[in-house]
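Removed: one protein chain of the complex. Kept in place: all other protein chains.
Read from first to last, the chains carry the letters A and B; within each, the first residue is number 1.
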Amino acid sequence: MPRTLAVCYYPEKWPQTLWPEDARRMVEAGIGRVRIGEFAWARLEPEPEHLVFDWLDRAIAVLADAGLEIVLSTPTAAPPIWMLDRHPDMLALDETGRPRGFGSRRHYCFSHLGYRAEAVRMARLLGERYGMHPGVVAWQIDNEYGCHQTAMSYSAAAREGFRHWLAERYGDIRQLNEVWGNVFWSMEYRRFNEIDLPNGAVTEANPAHWLAFRHYTSDQVVAFNRAQAEVLRPLCPGRTLIHNYMGLETGFDHFTVGVDLDAASWDAYPLGMLEDRVPADTTHRHRYRRQGDPDFQAFHHDLYRAVGRGRWWVMELQPGPVNWAPYNPAPLPGMTRLWALEAFAHGAETVCWFRWRQAPFGQEQMHAGLLRPDDRPAPGLAEVRLTADDLKVLARMAPDLATVRGDVALLVDYPSLWAWEIQPQGAGFNGFTLLFEAYRALRRRSLSIDIVPTASDSLAGYRCVLALGLYTWTDAARRLLGTTDGPVLLGLRTGSKTPDFAIPSRLPPDCPDWLDIAVAFVESLRPDGGPALAGGGRIERWIETIEAGPQVETLLQTTEGAPVLLRQDRFHYLAGWPDATGFDGVLNQVIPPQPGDLPPLPTDIRTRRLGPLHVVLNYGPESVALTPWLGPRDWIIGSQILPPAGVGVFLTRRASRTGRNPSVPATSTHAGPRQTL
Amino acid sequence: MPRTLAVCYYPEKWPQTLWPEDARRMVEAGIGRVRIGEFAWARLEPEPEHLVFDWLDRAIAVLADAGLEIVLSTPTAAPPIWMLDRHPDMLALDETGRPRGFGSRRHYCFSHLGYRAEAVRMARLLGERYGMHPGVVAWQIDNEYGCHQTAMSYSAAAREGFRHWLAERYGDIRQLNEVWGNVFWSMEYRRFNEIDLPNGAVTEANPAHWLAFRHYTSDQVVAFNRAQAEVLRPLCPGRTLIHNYMGLETGFDHFTVGVDLDAASWDAYPLGMLEDRVPADTTHRHRYRRQGDPDFQAFHHDLYRAVGRGRWWVMELQPGPVNWAPYNPAPLPGMTRLWALEAFAHGAETVCWFRWRQAPFGQEQMHAGLLRPDDRPAPGLAEVRLTADDLKVLARMAPDLATVRGDVALLVDYPSLWAWEIQPQGAGFNGFTLLFEAYRALRRRSLSIDIVPTASDSLAGYRCVLALGLYTWTDAARRLLGTTDGPVLLGLRTGSKTPDFAIPSRLPPDCPDWLDIAVAFVESLRPDGGPALAGGGRIERWIETIEAGPQVETLLQTTEGAPVLLRQDRFHYLAGWPDATGFDGVLNQVIPPQPGDLPPLPTDIRTRRLGPLHVVLNYGPESVALTPWLGPRDWIIGSQILPPAGVGVFLTRRASRTGRNPSVPATSTHAGPRQTL
Partner (left out) sequence: MPRTLAVCYYPEKWPQTLWPEDARRMVEAGIGRVRIGEFAWARLEPEPEHLVFDWLDRAIAVLADAGLEIVLSTPTAAPPIWMLDRHPDMLALDETGRPRGFGSRRHYCFSHLGYRAEAVRMARLLGERYGMHPGVVAWQIDNEYGCHQTAMSYSAAAREGFRHWLAERYGDIRQLNEVWGNVFWSMEYRRFNEIDLPNGAVTEANPAHWLAFRHYTSDQVVAFNRAQAEVLRPLCPGRTLIHNYMGLETGFDHFTVGVDLDAASWDAYPLGMLEDRVPADTTHRHRYRRQGDPDFQAFHHDLYRAVGRGRWWVMELQPGPVNWAPYNPAPLPGMTRLWALEAFAHGAETVCWFRWRQAPFGQEQMHAGLLRPDDRPAPGLAEVRLTADDLKVLARMAPDLATVRGDVALLVDYPSLWAWEIQPQGAGFNGFTLLFEAYRALRRRSLSIDIVPTASDSLAGYRCVLALGLYTWTDAARRLLGTTDGPVLLGLRTGSKTPDFAIPSRLPPDCPDWLDIAVAFVESLRPDGGPALAGGGRIERWIETIEAGPQVETLLQTTEGAPVLLRQDRFHYLAGWPDATGFDGVLNQVIPPQPGDLPPLPTDIRTRRLGPLHVVLNYGPESVALTPWLGPRDWIIGSQILPPAGVGVFLTRRASRTGRNPSVPATSTHAGPRQTL
């Protein structure tokens, strides 16, 4: 499949006379696709039922005539002001009960069926008019579900919907009382319609109550999206249905939403997200302030490849400073090209910059585009052109640019992430952070990673499967892990809870006969309170006390002798949260190095296989000479000396002798060789 | 009086078939009492007026048959969902006006008379049925008044009640305007029903307004408790009426509530409270993270001994990790025994662990019990057994285990603590912290302490009386201090305000002719801003500028010459907040050492006299050899080398020569000798 560059464009914001020249300049920059329409409802239907499509007809015509493929969005993330006349109660309510009002976007409540019908109506109108247009190749439904904490709403519609959902799920109120354990504090209900949303209780509500509400909330996002997908699919045959998700968004189950779409995409703002959501300390944020976190994008690329069942895009990519993070510096020159090429290395079909021209008005007027507000090129535009050239080089060597199957599989389960948020048990103890630190550790080993949902069919063929932090445990997850044929790493709360948030009767990890262990109790630790590991590194945040049968072997322990990594046959269990050094030791036990592995690379270097190629990225602010690690290679882009923000691509077929410089021992620590630079 | 071990049990949460075995295992562990019922309302009355007592009949029978004494609780802290149908306005409102809803517990407003009547109705039903049951030896009313900030409520019922209360207290609105000083910002009212609760004002409300509301709030807790006590007392002759208070809870006057009960108790969670309420810095929290603060439990033991007028229990004791603090580690092995023995050393009649078996569901599913959810023993159970053995040893030496009268008295006054919260005058300036730091300093001197309310009859016979931070001054308090016959230490705001929160006309400390001083003005200080003391240590947080008559002597001053400790005859005044070193210097002046005093002990060691015994506790994570401080002793439990979490008990009669090692000078600082370990 050809890989394409794209850009987000808002014809409604610019004089029509500008459109042809904009389209021409896009094509000139190597852009092949253009996303439009996602905030245009007020212009498409300025009064209820009064539809104005002519301007969009013309915009599509102009863009298509210039040779651009169009991604058309349904504008349902930002309904016009008159929608409140029709549905005064459509607003979401925040956790304190305040309405989240008109005046920005995403003010609708996912539970409001009246608004859902309006959204479907608009999707149908657009689908009927443009579904068969030859220039329209894909449809984006809505925009950034969950952004600004909008998945959850505490409205009357949500309460009503939740009660029905509970009645359907549990059938009998006694069943709900039983599995939630409502006897605990005299919380037993007599009827489903006595159950409120869990946000108003004096102190914590029952975690089972919260988990059910999180499931319900996710189901409403799924249903909202599905309703549009179902109306669009028959109207837009052969077009890609897609949604643009966010980074570190856990408000709903993306895998379930993804089932109703053809592909996934996400909005990648590496600098903004480094400052406002990446789990990292100040030193790390300082070092990467102009490059973004070196793993955060890759994690989401792999995540959304899974959500899209192999098909995925970057729908919005940062081209310069953004406006919304605590600090908004400019990317280091070269970074927006690096980010784009990294996405392609992880299998992206399309990488789409946000936005074409910086708008001089509105909430995002300080958000850079590829053009400045005065129509002159912003720094990002030249990098788009370079990326287009790179794509041609890559396509010569690897025509379809398909990504490879990962070396290892990392399981991600949204209900477990909700459960972590509901009951962290220790300040700062967070499921996403755990998965992300495991991901970082795998990347330090230069492994390529597949993120896999627990609803998958098989995990056969992976060098290793990580099933960490799967807090709430399902039969499906257990069945899936039964399909593995290599080492499996469980642990850190995996199997801690039933799907209704209770401790399983035979104690965690409540797994089949893989592992004869029980978690006797768990402890959350002060930031400074964890024990050292016998093999180096420390335990932080969390430790579990394990009872193990005789066939269970201890692979790693604390200096005081508490087991941390246990093994029975190919199943391993991790009983504490290791720091980076500790995580490296764990992975060395579970995934022994094998011939063909790259050695640990310098701190700022990341690499991923892409068909017959290896893509190497320098996320650091200094040049890095790679020869000591990689030896001579056939470089088709870049070279062994990577400048800051530099990208190199070499043919994976190995050099005649090991690429490892004899002076760099295989066991050298991650950071070690940097000191010789 | 025999001392008993006990446990909290929830028969309604477990199959009836488990009950006999549970009872058998309790007895086997040395447990003699079991507390039940405090969250069972929904099971006792699942529909209004539909009472279901059969299960409780059986539970009581099973437990009593096993030889256990039963503490039965009224379940009024968690009324069932249907109560909201009967009394939709019974919910408390928080300071922002939001209702504190159903779904956890303590959702009722103390001012709601309708709910108060329902609580009395349930107490009567229980009393009628079980009051004369021979197995029921005590009644707990409600559960943890004030927990989760539930004493105060800003409901319509509270506003209405407050207006009546004000009318009764002040009689004439002009009187209220006068004593509150409402002329200040044109705040004068014309009628009592114009007065709102103090939570809604633009900026701070009149502190007199707040103080009245705090008094009113406390009175509602008193009235709520009294209403149940009055109905239970005649129905349950000879049984102990008791309530389980919390640690560091200042929402109401515990002494006044206590008047209506036979005994007090409190819920001691040393690790949870270390992290979520003990005033301490990070270093301290780190050192004691698995042991709990070494003074916090003792302070509350002494406090609740006073609240119970000599009779007190620990009603809930932490047996393992809890679920609700920011960090939840496991206790160091031995600690739950240490905590129990410390309670007995301070005179507890009963120490009751919370809970028997960890519940696998509900809000506290991560809270350890003596049994794990899979019914196997958790680590705490073995320590219960050890404690039972210790109790037998102690009883041999000191049959009634009565605690001794304290060496010194520390006055505690809830209205003054409210006043501190209302008008701290400096960030972090807090009345409880002051009392607690004074308590710590007294413990560094190995003195036994009595906490005493200002409503007591006499303070004669104490080596010293501390009356620090008695911000609002009453005639009763002045009269009580007149009964002293030894040194008295006033200061740090003592006598600063009239009971209606005004500065007394002749300036603080507004005392009789004990001390010819006036506080000219006060200063709150930056954390880094206090002056050094001439004798060592520094002033922190607060300093007062004193005018003194000629008969007043200055005992301590800052290096710049400002008086800090003043004396006239036996009355002393402390004019600044000293750090620990400074506090030691103050106490050395006010309470000169005398023969028989123990020397200052190592940092982690605490001791208390118990009849003819001395109980010595090692709160530290390392072993401590006590000989250099104590010399040879007759140890009946433990020995002179105390392991971490170790408890030693020796006969108080002193060894033939001073226990002090000649190499440890009597004036050695508290921390000094530790360096030689």
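By our rule, a contact is a pair of C-beta atoms (placed from the backbone, for glycine too) under 8 Å apart; a residue touches a chain by one contact, two chains touch by 3 or more.
Source: prediction; values computed, not measured.
Contact with the omitted chain, checked across B:145, B:180 or B:288, is made by B:180.
Residue A:285 is the one among A:124, A:159 or A:285 that touches the chain missing from this view. Considering A:135, A:334, A:373 or A:504, the position touching the chain not shown turns out to be A:373 (whole complex). By the touch rule set out above, subunit B reaches the unshown chain at residues 96-97, 179-190, 194, 196, 198, 200-209, 423, 425-427, 501-507, 518, 520-526, 528-529, 545. Think of the hidden chain as still there; on subunit A it touches residues 12-13, 39-43, 46-47, 75, 78-82, 92, 96, 98-107, 148, 150, 275, 282, 285-286, 289, 320-321, 323-324, 326-330, 358-366, 368, 372-374, 378-379.
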